[in-house]
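Heads up, the thing below is written out as C-alpha cells.
Every protein chain of the complex appears in place save one, which is left out.
Labels for the chains are A, B and C, by order of writing; each one numbers its residues from 1.
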Amino acid sequence: MKMFLETLKMCKAEIVKVVKEAEGIKSLLLETSIEKPIPGQFVMVWVPGFEEIPISPSMYERNVLRLTVATVGETTRKIHSLKPGERLFIRGPYGRGFNLDEKGNFLLIAGGYGAAPIIYALHELRKKGKNVAYIIGARSKDKLLFVSEARKFNAEVYIATDDGSLGFKGSAVEVAEKLIAKYDNVLACGPERMLYKIMLKCLELGVKCQISIERYIKCGIGICGSCVLDPKGLRVCSDGPVFYAEELANTEFGKYYTYPPGIKKPIE
Amino acid sequence: MKMFLETLKMCKAEIVKVVKEAEGIKSLLLETSIEKPIPGQFVMVWVPGFEEIPISPSMYERNVLRLTVATVGETTRKIHSLKPGERLFIRGPYGRGFNLDEKGNFLLIAGGYGAAPIIYALHELRKKGKNVAYIIGARSKDKLLFVSEARKFNAEVYIATDDGSLGFKGSAVEVAEKLIAKYDNVLACGPERMLYKIMLKCLELGVKCQISIERYIKCGIGICGSCVLDPKGLRVCSDGPVFYAEELANTEFGKYYTYPPGIKKPIE
Amino acid sequence: MVNLKVSISKLKLKTPILLASGVLGSSYSTINRVIRETRIGAIVTKSFTWEPRVGYNTPIVAYTKAGIVNAVGLTNPGYRALKEILGNIVKNDVPIVVSIAASTSKEYAEIASFAEENGADAVELNLSCPHVKGHGLEIGQDPEYVGKIVHEVRSVLKIPVIVKLGLTDRIVDSALKAEKAGADAVSAINSIRSVVIDVYARKPILSNIYGGLSGPAIHPIAVRVVFDLYKNIEIPIIGIGGVTDWVDAVEFFLAGASAVAIASVIAIKGLKVIDEIIKGIEEYMDKEGFQKISELVGLAHGN
Partner (left out) sequence: MVNLKVSISKLKLKTPILLASGVLGSSYSTINRVIRETRIGAIVTKSFTWEPRVGYNTPIVAYTKAGIVNAVGLTNPGYRALKEILGNIVKNDVPIVVSIAASTSKEYAEIASFAEENGADAVELNLSCPHVKGHGLEIGQDPEYVGKIVHEVRSVLKIPVIVKLGLTDRIVDSALKAEKAGADAVSAINSIRSVVIDVYARKPILSNIYGGLSGPAIHPIAVRVVFDLYKNIEIPIIGIGGVTDWVDAVEFFLAGASAVAIASVIAIKGLKVIDEIIKGIEEYMDKEGFQKISELVGLAHGN
C-alpha cells in the first residue's frame, strides 16, 4: 500500500554531530531517512514546541543530512541548543533545486548562511567533474563559511569581507561582478540585496543565472499561499526556491517581500 | 499515488461474445483490465440493479476473461440475457486458486458449472506441459461442458452421463474413483456431494487433492463472515475457495452449509 | 461535441471545475496565474475575514496516509484588501467568487457588499472552517443561524450567494434553511476536523493541534453529502472533497453536483491537474455519449 503525498511525512532525524561553523552559525549532522535532496531544495525542520522552518541542506551523504543554521529567532536559537543524540523532525525535500546539468563552468556566489545550498551544489558539481569557483562574502573573517571545504573539493575560492579581515575588502557582489563574464553559469544564494544585483548583472551579460531565494514558507507544498512572489504568482516553495534570473525579473524580488497576510515590506 | 486495496476496485467489463455451452449454461467473453486470475480464484460480478455474485473464470487470455455461468436465479438469468456490447462490472481476482505447481500428473474432475475453473486449470496445466485427464459428468450428453476444448488441449477425456447418453452411464465420481489411484493430483469442482466423495477417496488413497468449494460469498475480501466454514473458521473467499482435502476434513464441508445469518442447511 | 459549460445561478463557467477556497486564492498574482495557465471554470478566493489574520504558527500541515490535515488559520489580509486584489485580477471569462469567513451575520453582509462593490462575481459564505473558533463549523451546525446569515447577506446583494457547509449532523437542514433564505448554491464539504500526532515527538504536529482533513480520504463522505443534498434541495450544488482525478469529479456530478471544486490535489499534482481533470471529463462524456454536464447531474439517483 503506497501512501498519499509521501513527502509530507514527518521523519525523525537524530543529531549525530554539531559543528560550529562561524559566529552564530552551526551545522547539524542528522541521521534521517528522507530522500536525497537536490542542492537548492529545502526541508522543513520542526522542533516540537517551536516552529517548523525551511532550511536548505548543505550536504547529504548516505542518510546523513547536514543543515547549516544561523540563529535568527526563537526556533533557530533552539536548534543551536540541541546536542548530539537529540532529535528534530524533518519533511521534504521540497521545491526545485539548482539545475546542475547546465553546460560549462560555474561561478558560485554565497552570502551568509546562503552558503548552505551553495556548498552542497559545489560538492555535487565537483562530483560531476565541473569547473567551479566559489565566492564567499561575510562581515569579517570569522563569519566566512565553508572556505576550506570548498578548497578540499578543488574549487577556486574568492573571499570578500566587509572589514577586509580576509580577502577582498568589500562585498561578494563586487568580487562577483568582475568574474561573472568569465563563466557560463552563476548559482547564488544570500541576502536579497546581493542576489538582486547579481541577477541584474547576469541578465545584462547574458550569463545563465540560478538564484535561490527566500520568502515566508509555511506549508512547503504549494497550497497555503504564504510564499508567493508578485505579480507572477510564483510560489517560492514549489516553483522555486531556485529560479532563473529571467523568471525573477519584473517581480517583487529585490524590491519588496510579501509577508503572509499580504503585508509588503521593502527590501533594505 | 498507489491506492488502497486495489482489488476492491470495480472494473467495467464489456461483453465481446456470448457462447451457449449447454442447456442453461452460457460463456461470456469479457474485455476487462483486471489482473490475470489463477485458475480456481474467483471474481465478483455485478450487474447494476441486480446482485453481485462470485464466478470462477473459465479462461483468461490477454485482457479477455471468460465466465461460464449457469442460470440459477435472478442475477444469473439477467447475465444470460446480456448481449455483446453490453457491460457488467467485475472486481477481483480473489482467494486462493489451484496450486498447479504440484509435482506429477493431474486428474481433473468436474461436475456441472464446476467445469469452469477446471477447464481453466486444464489450459494452464497443459501450457506447463503437465499430463492431464479430464472427467466431466452431467445429466445428459447436451449438458456436458468443455469436452472438445479439453481434447483440443490434448487432455485425456472421460465422460459420464446420468442417462448414459454419452460415455459412462453414471456419475463422474464413479469414473473418478477408479482412476484416482493412478494420479499424483486431483483437482475437483462441482456439486458438494460429489466433491465430498472425492475428498474421502483421495484421503483414503493418499492422493493430493485440491477442491474448489462454494459458500455464500458476499464481500469476497474476508471481512463479512458470510462464507465461513465451521468449525475451523476457514473463509471460503480468502482462505479458499480452493482447499486441500486435509483442510476440508472434519469441517462442515459435505455435511451442511452455513447461510449468512448463521443458518445451517444439510447438504442433500 | 461535448459542451463543458455550466451555470451556477447567474455564474457562467466555461468548465465545471472550480478552484476551491484556500489554495492559490489569496493573492491576485496566483489567481491570475491559474486563469492564465489552466482551463479553470471559476476561482473561489481564500476566505477573507474582517481583520487581517497572520494565521497559525507552523507546522500548519500534517501528513496522513490518505490526505492532508491543514490548519492555515485563515491567513488573509482582511477584507479591505479585496479592493486591490480584485482590482488586479485580469479581466476575463473566469468568474471570481469571494469567500468570506466572519463571526456575525453583519460582518458577512458587510464584507459581501464590499466584495460586490469591488467586482466579485459571487460570494461564498464559509460556514464551516473546521479549525478556527467562531469562524466556522459551529455556525454551519446550527441551521437557524445559517438561515439568518444567508438572509442578511442575500438582502443586501445582487450577485449570487453560495453557502459552504461542512460535515455536520444537520448539514441537510442547514442547506434547506440556506435555500429558503435565498442562497443561490451550496458548496460541500469543507475539510473535516482531525488531529495528527507524531509518535516520536509525541505531540500533535499542528501548532493549532486541530486541523482539517482534505484529500482522497474525505471523498466518499463528500459524495454522500452531495447525494443527500441533491435529494433535498433544488439549488445547484458544488461538490468538494478529495477530487484527485476525473473519475472523482464525474462521481460528484452523478451524485448531484452541478460543478466540482478542488484544493489539495494541487499539492500533489500541481496546477496541470486542473486541465487533466477537465480533459478526462471531456473524454468520458464523449465516449459515453453525453453532450452536456447537466445530463450527468444526479444521474445516480434514478433506477
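Convention: a contact is a pair of C-beta atoms (placed from the backbone, for glycine too) under 8 Å apart; a residue touches a chain by one contact, two chains touch by 3 or more.
All of these numbers come straight from a predicted model, not from anything done at the bench.
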item: Given C:Val2, C:Val54 or C:Ala300, the one touching the chain that is not displayed; value: C:Ala300
item: Listed residues C:His151, C:Lys177 or C:His219, member touching the removed chain; value: C:His219
item: Those residues of chain C which, in the complete complex, touch the missing chain; value: 64-67, 69, 141, 168-170, 192-197, 199-200, 202-204, 209-210, 213, 216-221, 223-224, 227, 242, 244, 247, 250-251, 254-255, 284, 288, 299-300
item: Touch residues of chain B, complete complex, unshown partner; value: 3-5, 8-10, 12, 44, 46, 48-49, 51-53, 87, 89, 91, 218-226, 228-235, 238, 258, 260-263
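Heads up, the rule we're going with is that only the chains that are shown with their structure count from here on.
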item: Chain separated most widely from chain C, comparing mean CA positions; value: B
item: Computed distance of Cα centres, chain C from chain A, in Å; value: 36
item: Centroid spacing, where centroids are CA-atom means, of chain A and chain B in whole angstrom; value: 64
item: Mean-CA-position distance for chain C and chain B (Å); value: 50
item: Touching two or more other chains - residues of chain A; value: 3-5
item: Per-residue overlap in chain C, given as positions that touch at least 2 other chains; value: 66, 268
